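Note that one protein chain is taken out, while the other chains of the complex remain in position.
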Amino acid sequence: MTGSRRAIAAALAAAILGGWGCRRGEETPYPGPGEKKLNLYIWSEYLPKEVIEEFTRRTGIEIRYDLYDSNEPVLEKLQSGVAAYDLVVPSDYMVRILIQLKLLRPLEKARLKNLGNLDPRFLDKEFDPKNGYSLPYVWGTTGYGYDRQKARRPLESWTPLFDPANRGEILMLDDMRECFAVALKSLGHSLNSTDPAVLKQAADLLKKQKPLVKTYNSGDYENILASGDVEYAHGYNGQLAKLVAKDPSRFAYVLPKEGATIWMDSVCIPARARNVESIYAFLDYILEPEVNARIVNGISYASANVPARPFIRPEILNDPAIYPSEAALARCEFIEDIGDATTILDEYWTEIKAQ
Amino acid sequence: MAGEQRKSGRLAYGLVLPTWLTLGIFFLLPLTILFVISFGQRATYGGLKPIEDLGLYLSSGKFLANYARSLHPIYLQIFWRSLWMAVVTTGLCLVISYPVAYYIAVAAPARRRNLLLGLVVVPFWTSFLIRTYAWMFILRTEGLINHVLLSTGLTSRPLELLYNNFSVLLGLVYGELPFMILPLYASLEKLDLSLLEASADLGAPRRATFWRVTMPMTMPGVVAGIILVFVPSLGQFIVSDLLGGAKTILAGNLIQNQFAVARNKPFGSAVAFELTAAVLALLFLYALYTKRKGQDVLL
Partner (left out) sequence: MKRGWVLAAHAWLVYIFLYAPIGILVVFSFNRGRQTAVWEGGTLEWYRSLAANDLIQGAVRNSLIVGIVSTVAATIIGTLVALALGRYEFRGTGFTRNLLYLPMIIPEIVLGAALVTFFGVAAMRLSLWTVVIAHIVFSISYVAIVVRARLSGFDRSLEEAALDLGARPLQTFWRVTLPLIAPGIVAGALLAFTISIDDYVITSFVAGVGATTLPLQIYSMLKIGVTPEVNAVSTLLLGVTVVLIVIAQRLQQAPGQRGEAS
């Protein structure tokens, strides 16, 4: 009796002390190489299965992943300090926030031999100068898809989304910044404006638009467009491009001439990541031209990898929805964090939704 | 429950200790932390703004900023709409469920009772998310109902059944129905049918028997059902997101928005605790009611 009781007490003590020791170690970047595992936290549909399997086959590193469909859970999980991810793939403005909050581990670029494959046009962006913490994964734009038969002529501008004649036929992303981006761009302003008068104008425009909107949806907008529930669907280019490719006579994607959002999702290493060796092995892997091309081919979003281009399917490479022209890109802006103005926008957004 | 003898004893403390510990550490404590946060301010990137001078912060009343903000008309409008939705949902559930519970408890053959009850519960075991999505499938413009209506020529244009108040109410009622049926059944099952017969024998018309004998005797079940349906309805957000096309903001959406998108935990917590306070007030009234009756109905 006493023997086993002591054993249990000892085990308990070891567990608690061991746990304690673990906690201490997490204050500084984990020095060790970590294990042959990789914990990813990534957008749904961003990583084709075969790419993952190939990696595990080559290196023996087991990948576990969790999915998210908006940036905020990334912040939430990393801020809580108790989520154990090795790699996350946040969007541009979120990368900046994570850097400011010291939640990311600096990149040791010397460990990556394929770094040179990246297109310099997508490096050294404002949200992460000199790419101290992130590498571009994929990028895209936010325009809208529409039903060509209903529109009867090619569309170029955001105006149909605000036209009362299209009442009940419009879908908007359920995303505060993206909707305000559309309004601000339509009014000819920067989508990162913090001018209260300008923001009010944009909010009024969105309030006028609301009765025309059938639904706000950030998840399967392309399906709602495809099923005929709406004729105009605000959305990200990749999913809409897939739909257009399936039925080009019926659907089209437009990056309006007033300008739109360009966004970039980048891979970053959380500050408390542990499996460092595995992380760099994976980063080098996805920077390889053929692997990167396989990702692009699989998810229909553009990457920033130059030598990957010959391996990308021509239909994707030549699709202006996925690889837009320079002129079109010049009209686009990245969403940046607007600090305290977020609260103002949030109040407007609440008002708009509460109507 | 009347006439139960209660022993006193230290054994009782041993029995409740696990509950006190579990809920104390993993429920009360986290809520307290959140409550404290509700008096804070959002930092520029989400998170909490550090407070330089605590004394000044408290005395100037700034710590109440979030609660003050929640009293703006725009938010009051949201609370009102949520309240209204919850009331309508509860009312509809009650009206729909009572006859069903009555049928199972009184009218149906006794051997079928468990089966019928089980049938009420079984839908629970499929994911709520999926059932909600199934409704979208049924209600959308090219969905099942419109498909049938159009192909049989009953209507010439598809009906707008989705992304509006109708679909939201439908989703809410649908999700809460079992929570109303079960307590009603529990009450009705204990009903002494001989009382109903006596009433009829004394010449009372059926309607009078129902309102003056059946209803009052099943009141505990009705009240329990109302609470079990009304409370969750107030905090719902998934239904209005999916079936409502994210076009309506209810209290639950507001809270979720603050936590998930606006990254304003302090304000979100403040609204959350206000919602909780409203419900607690309701429960307090319920407690008064049961005190009159002499015992607690649920616990």
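Couple of notes before you dig in:
When the chains are written out, they are named A and B in that same order, and each has its own residue count from 1.
Methods note: a contact is a pair of C-beta atoms (placed from the backbone, for glycine too) under 8 Å apart; a residue touches a chain by one contact, two chains touch by 3 or more.
These numbers were taken from a predicted model, which means no experiment stands behind them.
The absent chain, not drawn in this view, touches the displayed chains A, B throughout the complex.
The chain omitted from view is touched by exactly one of B:L29, B:L71, B:M215 or B:L288, namely B:L29.
When the full complex is taken into account, the listed residue touching the unshown chain is B:L144, out of B:L58, B:L71 or B:L144. For the options B:L56, B:L71, B:L129 or B:M215, the residue in contact with the chain missing from this view is B:L129.
Annotation for chain A: contacts to the undisplayed chain at residues 23, 26, 39, 41, 44-45, 64, 66-69, 73, 76-77, 79-85, 219-220, 222-223, 226-227. Contacts to the hidden chain, counted on chain B, fall at residues 1, 4-9, 11-13, 15-16, 18-20, 22-23, 26-31, 33-34, 37, 96-97, 99-100, 102-104, 107-108, 114, 118-131, 133-135, 137-138, 142-144, 147, 174, 177-178, 186, 190, 206, 231, 234-235, 237-238, 251-252, 255-256, 259, 265, 268-269, 272-273, 275-276, 279-280, 283, 296, 298-299.
To be clear about the criterion, only the chains that are shown with their structure count from here on.
Across the complex, chain A meets chain B through its residues 70, 72-73, 75-76, 79, 97, 100-101, 168, 174, 176, 210, 213-217, 227-229, 337, 339-340, 342-343, 346-347, 349-351, 353-354. Across the complex, chain B meets chain A through its residues 42, 44-47, 74-75, 77-78, 81, 140-142, 160, 162-163, 241, 245-249, 253-254, 257-264.
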